[in-house]
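Mind having a look at this structure? Questions to follow.
In this view, the complex is presented without one of its protein chains, the others remaining in place.
A, B, C and D are the chain letters, set down in written order, and residue numbers restart from 1 in every chain.
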Amino acid sequence: MDFGKLFELVIAASVINNFVFTRFLGLCIFFGVTKKMDTAVGMSITFTAVMMISAALSWVVFKYIMIPLDITFLKIIIFIGVVAAFVQSADTIMRKVSPGMYFKLGVYLALITTNCIIIAVPLINAGEGYNFIESLAFGLGSGLGFALALIIMASIREKLELADVPRPFRGLPISFITAALIALAFTGFSGLITL
Amino acid sequence: MIKQRSNWELIKNGIFGENTIFRMAISLCPSIAVTTGIRNAFYMGIAVIFVQVMVNVSVSAIRKIIHPRIRIPIFMLIIAGWVSVIDMTMAAFARPAYKEIGLYIQLIVAFASIFARAEVFASKNKMTSSAMDGLGMGIGFLVALVLIGFFRELLGKGALWGMPIIHSKPMLIMIMPTGGFFAVGFLMAFFNWIDIRFFGGKGASGV
Amino acid sequence: MDATKKEHSFIVTSSPHVRSGETTSRIMWTVSLSLLPALLMGFYFFGPKAILVTALSIISAVASEYIFEKISGKKAAISDGSSFLTGLLLGMNLPPSVPFYIPVIGSIVAVVITKQLFGGLGFNIFNPALIGRAFVLISWPRAMTTWMAPTAAFVALDAKTTATPLGILKEEGMGHLMEVFGSKINLYTELLLGHSAGSLGEVSAIALIAGGVFLLVRGYITWHIPFSFLGTVALLAWVFGGKAGLFTGDPIIHLLSGGLMLGAFFMATDYVTSPSVRKGQIIFGIGCGAITMLIRLKGGFPEGVMFAILLMNCFSPLIDRSVTRKPFGAIKVNKEQKK
Amino acid sequence: MTAKDMISIMFNLTVLYLIGGLILAGVYAKTSPIMYQNELKEKQEALKEVMPRADEMIKLGEWAPHHKHAEYFEGVKGAEKLGYVVQGFGKGYSSYINLFVAVDKDFVVRNVKILHHAETPGLGDEIMNESFTDQFKGKTLDHLVVVKRETDKDIQAITGATISSRAVTEGVREGVRMIMEKMSGEVKE
Partner (left out) sequence: MGLATFKGGIHPPDKKILAANCAIAEAKPPKTVVIPLSQHIGAPCKPLVTIGQEVKKGELIGEPGGFVSSPIHSSVSGKVVALGDFPSATGKMVSSIVIENNFRDEWTTLKDSPDYMGLSADELRGKIKDAGIVGMGGAAFPTNVKLSPPKEKTIDVVLINGAECEPYLTADYRLMLEKPAEIVEGLKILMKVLGVQKGYIGIESNKPDAVARMQEAVKGETGIEVYALEVKYPQGAEKMLIKALLDREVPARGLPMDVGVVVQNVGTSLAVYEAARYGKPLIERVVTVTGEGISTPGNLMVRIGVQISSLIEECGGFKNGVGKVISGGPMMGFAVYSLDVPVTKGTSGILVIPEKDIVHTGDFGPCIRCGRCIDVCPMNLIPSMLSIFSEKGFFEDAREYNLFDCFECGTCAYVCPSKRPIVQLVRLAKSMVKP
């Protein structure tokens, strides 16, 4: 597993196969928290962290528990369990350790478990048969990509606040069309790296 | 949800009033991911109906005995369980479709909508109405997906359910990510317009 | 108070009471004018087809703007020329041989979806003409990647198709490019004149440069975006462009071919969709250059200018937001506060 | 919380896990063999398609083009060796193209079948068309190259999909070369 390949993996996961614009995951959050820049940023930070850690955790579980026991068919239950458990504990720990940070980012933790990326990453890792490092890289890439998407979208939507968008399009519709146009721009990356 | 409503009302509410995608704007991912054709959209919808109904039923069944402290985890367990069931079943019996939308079937486990209904409705109502609520929600979801899929497949492939309809050059873009976002955006706008124009609503769906 | 009953009634508006002669429509029309040389070259090389395509896209752009504004009850402002310019630029960005529905749909997407839905002139996030082009490219890639060979003068109408210089460079490499054009010098001159396959308005580098310089001199655009854009492309092309290893690339080919000149001078500079603070514009330009070369050298498309500009469009609100200026005397204030 | 809660929680959990476990196990038991069958069947059918005359496919070994897991087989009819089927991969526009190539004993391509790809619909995916794959029939290693103009000796690119065309051709070529190297060792008469 050479370094270049890892790098490619991260880039591919974050930009070329960007979760939001080319894999359509995490849309609820994507449209949910991008109305204001600060929420978007908060979510990005929390998200990238959670993404990597849960990727790692579920990889371990998958490799050392599920495969040996041959219960891979329970992967959905187990992964959601792992993620939920981790998020829960993260919540409690944060609250104890740094209430300030919890005040800033805690709210997003709650949202995360009902976001499909968080469960998609372990599933994809399992499907692609990535090794530990690759899984981490993939988690990181996905997280960064999602963060990128959130921040771009937030900055655009803040600008749209000032525009007089036709009434039926206000709110979500124009956001979807914005997403459409960003996705269009992102096809420019297609064919860049093939995984 | 507190006041009792007839089954029909419950279903109608699921399809129009609280349509998961166009009104609540949750569980959006599949609305784009699996709508490149109505076939996939349809299978996805079926899967969601199944899960939603079964989850609602089982939650409402155990709502009395369940201990409040472990309510949430138990719900998740139930959802995950039913999702696994439909996942394996489709993998076995609907292979062609499953090959394309398998990942998203598994992702049903994370749908806010499923959990929300279990939490908000099923855990407070008796089984039949819970089932109806689930059915309504599910159908609403299915209808939305098929609608989106209809436009995307027709414009993007000039076909429906894989059968060629139009023979001129289709707009590839409609079956690409961009097209998905476009389709949903414009449909939402359309429903907002109807809402504003005919029901004096304020449009601005969801967020 | 009989003041108001005086024989004179004066206009009372807020200061300043004198304004410069510059107006939005004048800007738009001047930019359109500066595109004329390149357009004429396109007509010369690609003949009536080119004229038809351009006309179609301009007409449908202006028409759809007019219709939309009528429907949505805005006061029609097509006279400001921005939709004309959008149509013109879209036309110049299309292969001359495209079927008629492509310019039409492209223009509608550009003006209605990209511009009007976002609030009209001044509020669109993305460059309308380029979104229009990207839309049709993705929708009908075949038609949009078959290029007709330049047939000087209005003779051969049964134009045969070839690949663009960049296409050849990407698919078959430098060697074959030399075979096609003979010598390097020959290649450069052909590229400068525009005697090569490509979008009808992008081929003639010299005409585009002329127009761009005109705009620069008249102060309609500033150097920041075009120069940082072109500079980055040249640098990266030189460093990574060569097959023989680093620093063996040929910047000139990359500068003169494809939509680069058109993009750098006329499209990346679109006021509305680029950052408005100069520092931000340099970042914008460098970003455009980098992405262009990334796509040209590593990506799935032979040409990257369009996507590069669109991608940077996504970022310009972010840039505008983060690149701010310190007001006159600001530092001093902070010092004071520290004391 | 009180002992009573404890007990009820315990009770809840055990019951749920029992029921849940039962259902899942049941479904799994029912479905997993079918899934397995499906996959096997698909592969067999694909093999049959590329080498219809063979009545048995013997797996000779595995190799890893582009670090992917791939297999190759020998097709026999009764005692007669018909040739080989190699699974190959080609790096396409937006995906790796997974294919079978069938060659006869003297390594002339007999058939090519695309197993899986995710190229652009309506463009890259025209590699699935007979018109494209049939070009490979009867080609030998040195003619497995893509050109962008009319040709009958070589493989002609699909306009607008050169990358995909190249990918397929490369996948086939590598497969053929591999099997030649492997076999020319033993299968020399």
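Couple of notes before you dig in:
Note that in this section a residue touches a chain if its C-beta (ideal position, glycine included) is under 8 Å from a C-beta of that chain, and two chains touch if they have at least 3 such contacts.
What you are looking at is a predicted structure, and each value in this text was computed from that prediction instead of being measured.
The absent chain, not drawn in this view, touches the displayed chains A, C throughout the complex. Considering the whole complex, the residue from C:Phe123, C:Phe214, C:Phe227 or C:Phe240 that touches the absent chain is C:Phe123. Within chain C, the residues in touch with the undisplayed chain are 1, 3-4, 6, 8-20, 22-24, 26-27, 75, 77, 80, 82, 120-123, 222, 271-272, 276-278, 324-333, 336. As for the chain not pictured, it touches chain A at residues 161-162.
The rule we apply is simple: only the chains that are shown with their structure count from here on.
If each chain is reduced to the centroid of its CA atoms, chain B and chain D end up 34 Å from each other. The multi-chain contact residues of chain A, meaning those touching 2 or more other chains, are 73-74, 77, 169, 174, 177, 181, 184, 186-187, 190-191. Residue positions 77, 81, 84, 88, 172-173, 176, 178 of chain B each touch two or more of the other chains.
Against chain B, in their complex, chain C makes its touches with residues 135, 138-141, 143.
Residues of chain D that touch chain B in their complex: 1, 5, 8-9, 11-13, 16, 20, 23-24, 27-28, 30-32, 34-35, 38, 120-123. Within the complex, the chain B residues that touch chain D are 62, 65-67, 69-70, 74, 77-78, 81, 84-85, 88-89, 91-93, 95, 156-157, 170, 172, 175.
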